[in-house]
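Note that one protein chain is taken out, while the other chains of the complex remain in position.
Our next item is chain A:
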Amino acid sequence: GQRSSESPKNSNQSFAIVSFKWDHVKEPYIIALWILVASLAKIAFHLSHKVTRVVPESALLIVLGLFLGGIVWAADHIASFSLTPTVFFFYLLPPIVLDAGYFMPNRLFFGNLGSILLYAVIGTVWNAATTGLSLYGVYLTGIMGKLNSGLLDFLLFGSLIAAVDPVAVLAVFEEVHVNEVLFIIVFGESLLNDAVTVVLYNVFESFVAIGPMNVTGIECLKGIVSFFVVSLGGTLVGIFFAFLLSLVSRFTKHVRIIEPGFVFIISYLSYLTAEMLSLSAILAITFCGICCQKYVKANISEQSSTTVRYTMKMMASGAETIIFMFLGISAVDPDIWTWNTAFILLTLVFISVYRVIGVIIQTWILNRYRTVQLEIIDQVVMSYGGLRGAVAFALVALLDGDKVKDRNLFVSTTIIVVFFTVIFQGLTIKPLVQWLKVKKTEHREPKLNEKLHGRAFDHILSAIEDISGQIGHHYLRDKWSNFDRKFLRKILMRRSAQKSRDQILNVFHELNLKDAISYVAEGERRGSLAFIRSPSTDNMVNVDFSTPLPSAVESSVSYLLREKAGPVCLDMQALEQRRKSIRDTEDTLAHHTLQQYLYKPRQEHKHLYSRHEIMHSEDDKQDKEIFHRTMRKRLESFKSTKLGINHSKKLNKIHKRDRGQKRRNSSVIPNGNIPSENPVQDFTLKEKDLEFSESEENNDYETLHLGKGVDFLANVTKQNFTDTPAGIDNPVFSADDDQSIYTKFSPWLSSEDTVVPSQRARLQLPYSPNNFRRLTPIRLSNKSTDSFLLADGPEDRPRSFLPESTHM
């Protein structure tokens, strides 16, 4: 407890042991408390899964804010807390926008830049103009009663209410999984329209200030020019700071601990600098994030990168939470409340209607030039997802009540609009989208063939798109990457980062090698990779395919149906129908299994951006699996061709490098009987900077690192082989078996590698992982399918360890 000083008379004469210093800490304390309350609220919300699935978090936060504001007001009758524009623009908005820029999927963004710019610029101007003019028109008819505003005031209001808000949009779009193109367009639009909003707002505000009389053509022209200046200027400021940041990050090798700090400080400076120069600060910090991504990520250490990522997410997520909560709190301020039914209602109507019209027209224009068309459902989502949020509120709160007489009305209307879009539209967008999607795919239940081959078509199409280089900006992109490679990289990236150029390598590096090892090791530990299942499918384990027990199966399928909400939902309906109509439970299971486990095509599965999560897990897992398999196959075919043909060349170079005792021991030499001049043995030993002949540079990089990867895999499997009781460590003994097995295998092998290596080359690869595969048939069960599967991928290898295991 606190002990106050003894008595007022003596207070300044005796020493107070403890005292209550509220005023001293008041400000930071309150701030900290609010942040704490907001965070606690988030915890509370996520306790109830049902609620969060239906209601977007932003809506919940607003309601909470309303509630809290109500309490404060009831207690004190003052509206002591509100979202001041200063706090918002200086502290809350920058982290969110930086987060958006830093994690922006650049390729997608620039690929769709044209569309994004169209919606951001033309769309916003359209919205502002039509809304402002319509409101003015209606005002002239007198329905709204007496207001103190002229045309310019209405246009001012229109311009601040027109802009789609990045904070709100993302908050809602995370709930609705849309395709990547749609996502980037709405996302990009919400970020880039800031320039337009800023210009329009400033222009009209000054017009209102100087009075309608003085608005001449010159002023209008100045307004238009200012748009270009503001937007391009802001972008350039951002790019400049990005350059600075990348440059600095190049030299931070010895100050790793404060490395992450640079990212934030320099980006924040870009924001403030642009703000200082009255340019578009949001554009500045966005482009700072967009441009510095690549170099910073290449330069800074892994831990720093993780730190940056997590800190950014934390700040952005925290800022967003606070914003929404304060939006609620600020609404509880009776002073500002002015009600004008017609105005408010009409605003709502106009912004919705004009947004729809704008989207339709622009999409129609765009579709004539775009390679990937925007469908109706995309347009619906775009129109419906055009949410207004805190930016509009902050802008309206900035208005000067003396100059803009109806400020309070505008504020009230803005609050209502923001609440409506965030809460109502946020709540309903998900069901709407699902209803539409279902509408598209309803009527029939797809057959197994259709599902399977349909998915295959998706994969084929993705691949062809990637091969042909999808979108028309390819020329620019190539030019840019050349420029980047020749100049920028040399300046902005550390020398060590510049080396790993091959893109496949980058992907491989990202897929952490350790993960690869642990992945296979995990499979070993569990006895079989086939046993790695998600918990919900555990029910399926006990189902006996031969004698279907309807009740058991149904309960498990329905359990799965309940569990797997979201994207699987839609097909579940078809599944349900089918289940009732066909009553073939096995068939249902087949459908469901396929649906659940088929790899997703590129178009579907990339969750591009989330403020609340670092995107990992599922998509990476799929990518890893496929990647490992592909790389092993390629490596085998590569090895057989290259080694068979370029036998001697590699020999001499590889021979020298020795990775060290550990590697040697665990490498693929079973026992000392094998002559050491065997090339393959050394083939598995690699160093990073092995110099191969120039013409094969890229391929060798591939082998280089793939070799390492294969090493690991070989090591892991090697270790496990020594553990097994059957204990065939020495391929020498199985050499005879190899021949016969080989002939059995060759049709499939030769189909996978269309270049058929010479028999000689093959026989001289006794220790490659390839060969380990051939060992496994000895252990194999009598399942005929396994031999085929082995041809495809060594993931199957571990499965054969327990031939007697029953998979069901």
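Operating definition for what follows: contacts are C-beta pairs under 8 Å (C-beta built on N, C-alpha and C of every residue); 3 or more make two chains touch, one makes a residue touch a chain; residues count from 1.
Keep this in mind: contacts and distances are computed from a predicted model.
UniProt records the chain missing from this view under the protein name "CHP1 protein", selected from "CHP1 protein", "Pyridoxal kinase", "DNA-directed RNA polymerase III subunit RPC3" or "Serine palmitoyltransferase 1".
The chain not shown here is touched by just one of A:H24, A:H46 or A:K447, and that residue is A:K447.
Of the listed positions A:A44, A:A463 or A:I491, the one in contact with the omitted chain in the full complex is A:A463.
Interface with the hidden chain, as seen from chain A, comprises residues 370-373, 444, 447-450, 452-472, 474-475, 478, 502-504, 506-507, 523, 529-530, 532-534, 545, 586-587, 590, 593-594, 597-599, 602, 622-623, 625-627, 629-631, 633-634, 638, 695, 698-699, 702, 747-748, 751-752, 754-755, 783, 785-786, 788-789, 791-793, 795-796, 799, 807-808.
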